[in-house]
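One protein chain is absent from this view; the other protein chains keep their places.
Each chain gets a letter, A, B and C, in the order it is written, and its residues are counted from 1.
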């Protein structure tokens, strides 16, 4: 606190007090967080850490998980000395090496991500405080949630109790983001490892920002509060009642969308207008009203707008296609921009009357408007949609089958569409077939297409290639009808108490979180398949963001989505949709709470010890199968610093580097034994911190492997190994070649696999290893508390 | 203020007051800025503007000065959807266009710049408050400076009086930088013009950050306080007494360097150790002690370290070559890193004893250390330098003439060095000559080389190409002995009162500020030549940063540098070195003060009106001849928003776009006449907002042209035109072909050029134009105050 | 189709680009010259039908003839096992990439560092990034790809080719090795 407060220069001075008998009691000046007096946990060593405070911890991790750089360009073009050629060990004009340059880009990316969440949090908080006051209590769980803000408590050492208390937390984030961003300036940091440490710092800040955003909106907007059985919401294009006026909301900041729901509620016409969404605003609006519908992740933007179904489009911030105004105009849907961050060159109509704006839209005299007032957005959107829907008649830019054939014939087979496609989809081939009347190839592509539209830009014949796919697959889009559990928010302390033991002891083989964007190598389906597999295997499966949608877009043989098949509780075999991007904080929060609530490690401003606990004991793994954005990079970095490995899809190699352990280097895997103080070999667990898998199968096997931790009991390790070996056998074939590295004693061997594995161990010079009380922090030796 | 305070959630609640008769007087809670009560100027319309507050103003400027994009790459690689090919009007996978993508990069660059200055300001302020307390009064001029912080007053609407008052100003900057950075996230802003508006916002924030940094250090460290005749300091390699132990400081944050001076002072050994500097730390350390010596701009780093002269190297932040540790090790100079932002992978020795660290250095057991305590840095650096100097004997990596010849013979004439050189210098040719014993070609290159070292990296024969140049030019380096006026800080209000009239009326033809880095197309010399020319012509010439050094590195026929030849006062023909990079704020501040002090326009939170005044009436132009860094981009953007044009050298085209007016489009140049309210053609003045000149001659002619403003009196216009025409005749040849666009009435024609010009006008269908009372803001019509 | 443009149009690295394997004997010569070659096979190979024969069968013949150990990166393993071919190692693509940047790594047999890595069958962009990693951080390693598309970050790559031409090339290489 001292840090933060002295930074604020708070002074109370009473210059003159004309009273001898006046007594003051309980004068409190609340500048956000000055309520510490009511929190009796002593302050830990690192509240409000700055750029180098946790450097030692980072360096310890980075010694194990050395960056494997995958330069995305041979050049640097960040200043006008450049471009600089960094091939062949050359240095840039500023002296930088390729390794440092790549990590510098990672830092820049993580800064953008952290700024985006923090900026979002700030706007949200400011608007909620305007509306509800800064004294509105934080309440993220009516029952069972005492640790309301585990990350904030851990990082900042403060316990926020009201919305106002969150403000200095964001001050801190903004301050650190500014410092971190400045590090990317030409001629600052020169060491790639120190850049990486700063990436971790940016990730940690990002998680603080996300936590603030989500606990603020949960508290103020009545989102589900840590409810395991939060309601199900409709998911998919096929769930929209196209006979009604339809509003589409896209983005991440729920405020304007909430304005729409508020207006509908106030007018009592909720059943008359469909509110549908794409990206995280979709998720958050279902948390506000479960009548709202989720269309799909970011990759659904083009197809849904072009379908003509949405009568009015409301965009806020982040992951909104920048061509939305153009696409909206093509189908004559007016567009309302609602964020200062995304003005699209539109006239600012905030101060105009609703009547005027609606008239402009209805008369089609303006294609869009910027309205920086959520309430006004609500009224304008609803009134416009209702007036315009009958006129528009949902006229989309859809292509008929006949038209499709005609267009396909214009294709010259130049291959440029395929060469522009991020997934290298065989478009030319499929279009050739379509020209001959065979649509099945094109139809198949629907599932793999991420809807980026690059094929269309590239086409020399100006063919609407993406639309051709949609046209071929129109049956599929129409029947896209699924459901999703609305984001529940945090995990209850009571849930943590229940699963803490089973997780740390290994009865529950692990926590697997499917998070992030939709830049999938093969469409959405694989996310659903992975979720189902791990839930069946009794892992705790978490979902969030675009991945939470993808998880729901698949049915099992009984017609159930994972959300119908499994419970929403944080328990073995649960599918826990925490919510939108910013809700990812609750996944990290759950890991932290296992250390703090279950294991009773001191939380307050005590980052290293908690991270050390999570890293060595909590078998959590993040999977960002379609990670695309700068935010995804920042979220991953926040997990890394906590010692939680992240697996990404093959596109993830474009993030400039992996953080990979070397299981063959025995010397890398020693830990301190907190009991004896000695250094003990604990095996390559978890083997990697950031890993890009080539295929879904690759990913699943790796996830199972990465849940192992040095602290696993034999029973726990056996359980984890059973899953690892079984998945490997099924998906790859044979016993995993590294299984001997994970068996510490015969008791670790899964019972059902005893013979196989024992044989294998014999062939591999295996010898028994002790199971330590593991830590990377010398200061924790003999200070064991669990 | 409301904005900023409610953002802080400040509440004072007195729950129980047991007194009927108690009276409180003057209870002040100071959270930074709550001293507004003592400032009686009413609040203007836009205190603490956010991303869109000044959007209309920006759009008005951008309508005139449309971006001309110069993509530095065909691709975007900012997220893992990419790379995306944006050629041929293609859109990226996020829908972005090339225009928006380029402006997005500009925004990213400006954010890095603003973050760097703001981050620097924050670190400086925190350390000064730690040392001097937050109540230390701001004092930037013992006489004649009442408006201590014109930019802060203008932008934030507050009047800071103590160091503590500056903290909420930085909170605001950090908040806005976070918001701005988030705009660069994939799928946010889609309009290039709105991106550009945000670039202007980032620039404005950057200027606030710079102002805070400089007024804090001036106030606390006793730098010259708006002193026209601040002392001269030595400049150049030749001024160093190599017989003494020599410390080299590099970077921008003066705190650790001040620690060195403090220690020397305390020990009374100031005359025994040479403190020398490169980049802005050099400038600022001479403001702290004019005994310190400036070696040169960033381009001197390699040559000076390799000379072996510095015994100890202390680096802080920004513009520090990232290979400094390597270069230092080659000449056995220990390196002390002093900033969290630039750790270079070094062990953190902050908590070790000075004895231990010094011993490590002297015994050469460590090549460098990170020390995050300025006092300790001071002691370690000085003690190490004194112990080590006799041992090192200044052994550099210098190359003898014989060695030079031998090395040059190894050259295969592959041309890769030249092809790597940012300035395309004819290296291979020169080396061939050197191999034959002729050093003059190589020697000539010394003046044009920006010391980036890329030629060395590129050489297939591993020849130390840059060092060969230095070796050939050793005579030059040894005699580099110049002087520089130490940074004076702000311009006095009294000076403003004196020159305000002459500037606005045009008796002084303009203010020309030479700022920014050393990425010159043809070496330093040209900056000095331009300075001299404009000072001779009785412009007010300002300098700062690396340009201030370059300006001093040239002598006239009497052996005088510009600092010796001209006064340091803000007056016609003065050469006003304001100081380091962050001192640039005082140049913008001077323009603002002309509007506020001289013209009495309301200042407080009144950005648009002041900018409108500056734009239409104050003939100021910035020249960043070697602009290289992200900071330079941000500084330029801050000038643009104020309506001050910036000219850069040819490398400046790599900043992705120019902002160019179209003098041929009459319709672009109408202004409101505040008297009549009508729209009046006012001519293309200033013609451009951001312009890259091809040559020095190009630049000088353009500068003269860009000082013209709609409000010029005929006498003023005639004076400006006289300079423009004369420079054009001399440097380009003939009367400028656009001169008719700038003559509004016969009285505008310079007397001495009457015949020529009149003839020219006749040939060009010239007709007389009225001189309006110009403004771009309709709301200022009939509200004229001057 | 342009021969030596990146197959995915935008995936352009910079000044350092793969030499083209225009004729099979270039590849053969490289392979012969290598003391310690290794082949890394991604999951894409099962998708290629090359004139009735699966690419994987070519590769098995290739590896066997040339005595090159094969690392299988993913689930393709099963396809190899089904054909009675046991890869030298199973290892994810980024893992083997990472090990190849370590000059101290002595290979799967612990004998010596590899000097030639032959890639085939990874997703284009992933092979691109991994080859970039090796181009920059494994200065002593040469890399080659056998895919039918140009990979600029390899030391040697086939040009972008039709499946037909590619098959001719592949056959040529395999035949050449048989001498």
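By our rule, a residue touches a chain if its C-beta (ideal position, glycine included) is under 8 Å from a C-beta of that chain, and two chains touch if they have at least 3 such contacts.
In this text, all values refer to a predicted model and were calculated from it rather than measured experimentally.
Among the chains on display, the ones the left-out chain touches in the entire complex are A, B, C. The omitted chain makes contact with just one of the residues B:143, B:266 or B:415: B:415. Among B:436, B:678 or B:734, the one in contact with the hidden chain is B:734.
Annotation: of B:73, B:362 or B:747, B:73 touches the absent chain (contact as defined above). In the full complex, chain A contacts the hidden chain through residues 75, 82-85. Think of the hidden chain as still there; on chain B it touches residues 68-75, 85-89, 98-99, 415-416, 419-422, 424, 458, 521, 650-651, 653-654, 658, 660, 662, 664, 691-695, 697-698, 702, 731-734, 736-737. Against the chain not shown here, chain C presents residues 5-6, 9-10, 12, 14-15.
Keep in mind that, in the parts below, only the chains that are shown with their structure count from here on.
In terms of their C-alpha centroids, the spacing between chain A and chain C amounts to 35 Å.
Work out the mean CA point of chain B and of chain C, and you get 51 Å between them. With centres defined as mean CA coordinates, chain B is found 39 Å away from chain A. Each of the following residues of chain A touches two or more other chains: 72-73, 85, 89, 420, 422, 458, 651, 654. Those residues of chain C in touch with two or more other chains are numbered 9-10.
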